[in-house]
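Left out: one protein chain. Kept in place: all the others.
Up next is chain A:
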Amino acid sequence: MLRKEKIKELRIFAIKIRMETMKEIGNLGFGHVGGALSIADTLAVLYGEVMKIDPQNSQWEGRDWLICSKGHAGPAIYAALGLRGFFPLEELQTLNKPGTHFPSHCDRNLTTGVDMTTGSLGQGFSLAVGVALGHRMDKRTNYTYLILGDGEIQEGQVWEAASYAAQSELDNLIVFVDCNKKQLDGYTRNINDLRDIAQKFASFGWHTQDIDGSKVAEIHEGIEKAKAAKGKSSVIVLNTIKGKGWSFAEDAISNHHMTINKDQMDEALYELEKELEEVEKE
């Protein structure tokens, strides 16, 4: 269980991740707003509390790994890494500019602290299984965390990896499904509905949880329970909101990839600033 102070700290961290994400995308003028904002709370818990990492030594052998298989959420990962001091925050403003270290999709060869190259949906899961197997072979006690999109899990490769992870009893792998209910063309339930995601994983032999992915305390507790499930891979289905934190994006029907003008960025930052003040007052 997290202390009250810590919960507050992580909530603040999540809002800051959202603010930096909006600055990155807003200054560029377009980007994958919805799916970047929806995972900010999980990133806050991972990078703010759970993960063993060393911002001074991003390649530290004993570190925990994070693979963001929905690679288009890169800007949110960069925000979290920047806030944790992996690189100066100003560098985030080079997002997608010529020669940048911050491309729209995660790239292990470009960004300090990014553990895997992703962007072709579905592939990150197999990579995570391989990484977790490798760590286990080397008798490391670290964890591999994986973030999948709820649209992404329509890829067959996801279920190949899921069954093999279970077969391998990979208990050093913890998977999050960012269940923000939407994919690019709209609601997942109208396109190809995976229905009860946790149940699907359960039938493969996974330890499963279905939680509110906007609540840092719940996310933290979920990870603790996942770690306690020995001999089983663990999945945590995060019920989230696509575009969370900026009302306009939350309400927009099409909020996957958005064009954003200066006024909209200011509006988003204003809303997040107010939220931050309120949390700080608590």
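Going forward, a contact is a pair of C-beta atoms (placed from the backbone, for glycine too) under 8 Å apart; a residue touches a chain by one contact, two chains touch by 3 or more; residues count from 1.
Operating definition for what follows: contacts and distances are computed from a predicted model.
Only one chain is not pictured, and the protein name UniProt records for it, out of "Cytochrome bc1 complex cytochrome c subunit", "Transketolase C-terminal/Pyruvate-ferredoxin oxidoreductase domain II", "succinate dehydrogenase" or "Amino acid ABC transporter ATP-binding protein", is "Transketolase C-terminal/Pyruvate-ferredoxin oxidoreductase domain II".
Considering A:T100, A:S126 or A:N239, the position touching the chain not shown turns out to be A:T100 (whole complex).
Although one chain is not drawn, the whole complex shows that of A:N57, A:T141, A:Q167 or A:N192 it is A:N192 that touches it. Taking the complete complex into account, A:S120 is the one of A:N57, A:S120 or A:Q167 that touches the chain left out. Across A:Q154, A:S168 or A:N239, the single residue that touches the chain missing here is A:Q154.
Of the listed positions A:L184, A:A202, A:A229 or A:L269, the one in contact with the omitted chain in the full complex is A:L184.
For chain A, the residues touching the chain absent from view are 30, 71, 96-98, 100, 103-105, 107, 117-122, 151-152, 154-156, 183-185, 188, 191-192, 254.
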